[in-house]
Each structure stands twice: as structure tokens, then as C-alpha cells.
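Complex shown without one protein chain; remaining protein chains in place.
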Amino acid sequence: MSAPALATPATTDPALPYHHPVRVYWEDTDAGGVVFYANYLKFFERARTEWLRQRGVSQQHLKDSTGAMFVVTDTQVSYRRPARLDDLLDVTVQLVESGRASFVIQQQALCQGQLLTEGRIRIGCVDATTLRPRRIPEPVLAAMT
Amino acid sequence: MSAPALATPATTDPALPYHHPVRVYWEDTDAGGVVFYANYLKFFERARTEWLRQRGVSQQHLKDSTGAMFVVTDTQVSYRRPARLDDLLDVTVQLVESGRASFVIQQQALCQGQLLTEGRIRIGCVDATTLRPRRIPEPVLAAMT
Amino acid sequence: MSAPALATPATTDPALPYHHPVRVYWEDTDAGGVVFYANYLKFFERARTEWLRQRGVSQQHLKDSTGAMFVVTDTQVSYRRPARLDDLLDVTVQLVESGRASFVIQQQALCQGQLLTEGRIRIGCVDATTLRPRRIPEPVLAAMT
Partner (left out) sequence: MSAPALATPATTDPALPYHHPVRVYWEDTDAGGVVFYANYLKFFERARTEWLRQRGVSQQHLKDSTGAMFVVTDTQVSYRRPARLDDLLDVTVQLVESGRASFVIQQQALCQGQLLTEGRIRIGCVDATTLRPRRIPEPVLAAMT
């Protein structure tokens, strides 16, 4: 059980941002005709989840095998340009800080090369039952950095 | 802004529908300028939750104390007229069938007396851990009917 | 402007269901540990949107060029088995009825070959400004059937 949540070890350069495509559907828009601002947090999280998955970390498996769960503790998001129905967004993930119990991800949502939204998301590791902070399991930390 | 606030009638006569007010916010709308159709299922559920609460049933407490959880097993919904930002909806709840392990709720969403959406929702009782069907705890069944 | 919303004409057999993959993220789940039932309507819609796109129909372009918009008028959904975080769903789309102003789509969500949820969704064509029923633009109808 030394690498419980790891399936396929990652080989990509951690210095380069990870990219995840997100299509805008009706569910994402609001009556202003654009993507509802809170939904970028969903897009960012989908991208972070796929970034972790690409590094061999499945969050369901992580929880089941180690009792650890990631939670968002701080978000800072700037909205520059709107996205619309049917737009195909490019959502990036870049690890910019990492500690033993938390890390910070820098993220952008772009459309056709133009920056729409960017944010910094701090994520902490907690025990799934008590919701108290705990160390990130070593193999997961290694996979991320 | 002129729509009157709706008060929930204090009666618990099971033959009369229960009423729950729902305000339409940006989060509920889509780029068509109207409430996104899937969100009526949220409005209906909020109303069912308050109907249960008025009868003394808290779902979190139900789960913690008996291990029972309600799940939706079938929905039938017709969308007649759209709702828009700032509309104040009147969402009704009426028990139309009840068995030992499931029940059916008839629901409507109205705005200024006009029917917008109506549905029939079948709800089953399951064990929160195994997700297998189980009987509705007796006091809950008594409170509902 | 004879085929305003059409880009790439479709060549696939309309008798076979279209398949669209949907990954389950945190945003899709609820405190029951499973996908929140209303979210299957989102999954179904994403799949319908991609089915239309594969047939050359972009809804944003359709609205901009013809003023036509699709709206859901009736849904019937049965929930058989739950989906969980990280599950990869296979969502199907099959046209089962088509008229001049509305059509019916049969849809399923499966996970590893097991049926989780299935539904019938009736969709009407309306004028995007008045929200009144109108005929489906001919090239769109042709692309669908």
C-alpha cells in the first residue's frame, strides 16, 4: 500500500501547465447570455481532477484507500472576458506552491487564445471523516510535484 | 419586485397541497433568458424538503438516526411556460400515492397564478450505506400521510 | 442561407444511438455520495448537444442565424442505479419521434455496460425572442433524421 492511489505514474514536465478542454453547454450559461461566473470554479476543478488523474491520482480511490480528501480553502478569481454557449475553452492547471498539507494551483480559462478568467486556488488535504487537516499522502505529493 | 411574498399556510391537512416560495436568481437561468429546465427539479426538491420539515422530518437527522435516505426513482415533468429572473414562484407539494418503501409527489410551479411546470416524482427509501430499498421508518410514514 | 446552421453534414446511421462520454466530477455529486438526480438532465443535454454538433448543428449559430431555439417541453426519467465520483458514463442519444415543431429523444446513461438512468425527452422548437412554437428549420430537421 505504498502508492495506494497511483495507477499510471506521470512523466510530463511539471513546469508546463496542463490543458483541459471544456465545452460550454446551456447548463453553464445565465440570462446575461454568458457563462455564469460561479461555473468557472467547476471548470477549474474538472481540469484539476484530470491533471491529478493524468498523474495517476483518482480522488475516489484516494479517499477509499487512505481516507484523505482534498478541499478548496481559498479562491481568488478574476473575470476578464465572457464565454458563450458552444465556446470551447482551454482550461489550464499549474502547480505554483506545494506544502505538506496544502498546495496552490494557478488556473486560466482561455478561448481561441484569449484569456477569459484566471484564478489561484488553495487546496488542503483533510481526513474525509473528521474534515481535519492532514498530510498529503507521500506518493500523491510525489506525483503532483 | 411587485410580486407578493407567499406565506406557507400553517395547515397540515394532507389533502391540501403544501406551498413553498422560490425566488428565481441568476444561477437558475440560462442563455435563453429563462429558468434552465433541470432547475425545476431543484425547486421541487426544496419544496418537498420543507414539506417534510414542516411535518417534523429532517433528512439529515433521518439519515443519522435511522440510516434511511430518500432517493428519487422516477420523474415526469412537463414544462408549459417559462420563468424569468426575479420571478417569485409558488411551488406546491401534494402526496398522491404512498407505499411502505416509496411514495409519489405531485408538484407544480406557478407564477402569479399561472402554471409554469408540473411533475410527478416517485421517491424511494433506501439504506444510506448500501443504497438498497428499505421500508420508510414508521414515524416518518405517519408524519407524511 | 439555405443551410444556415449546418457545417459538416452527418453521415452516420440515424438508427444507431449516438454515444457521448461524461466523467463524474465533485460538482455532480451530492451528500448521498452519488450523482444528484437532476444532473442527469445536464448529462443528457450535453450528449444531445454533441449529437446535434456531429450532425452540423450548433445551437448558438442556429439562434443567431434563424432565431430558432430548442426548448425541453417534457421529460420522463427513471433512475435505476447510482453513479459515483470519477465514474465514466456512456450517455446515449436516439431520435425516436420527429415532427415539424418537436421531436423526442430516448437517452440512457450507462457505466461499464450497466444501465444507470434512462429517459425520454421531448424538445420543441421556439422563436428565441417570443418563445412561441415554430417549425424546425428544414436543414436542421434533415440533419437530425
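For reference, chains read A, B and C in written order, and residue numbers begin at 1 within each chain.
Basically, contacts are C-beta pairs under 8 Å (C-beta built on N, C-alpha and C of every residue); 3 or more make two chains touch, one makes a residue touch a chain.
As the structure is a prediction and not an experimental result, all values here were calculated from the model.
**Student:** Out of B:68, B:85 or B:131, which touches the unshown chain?
**Tutor:** Looking across B:68, B:85 or B:131, the contact with the absent chain belongs to B:85.
**Student:** To test your reading of the contact rule: which positions on subunit C touch the chain that is missing from view?
**Tutor:** These residues touch the chain not displayed: 26-27, 29-34, 36, 38, 84-85.
**Student:** Which residues does subunit A use to touch the chain missing from this display?
**Tutor:** Given the touch definition above, subunit A has residues 32, 34, 37-39, 41-42, 45, 69, 71-79, 82, 128, 131 touching the missing chain.
**Student:** Since one chain isn't shown, list which residues of subunit B touch it in the complete complex.
**Tutor:** Residues 1, 23, 25-27, 42, 45-46, 49-50, 53, 56, 58-61, 84-86 of subunit B touch the chain absent from view.
Everything that follows uses one rule, which is that only the chains that are shown with their structure count from here on.
**Student:** Taking each chain's centre as the average of its Cα atoms, which is closest to the average over all protein Cα atoms shown?
**Tutor:** Central chain is C.
**Student:** Based only on mean CA positions, could you tell me how far subunit A sits from subunit B in angstrom?
**Tutor:** About 33 Å separates the centre of subunit A from that of subunit B.
**Student:** Calculate how many whole Å lie between the centre of subunit A and the centre of subunit C, each centre taken as the average of the chain's C-alpha atoms.
**Tutor:** It comes to 27 Å between the two C-alpha centres.
**Student:** Among the residues of subunit A, which are close enough to touch at least two other chains?
**Tutor:** 26-27, 84-85
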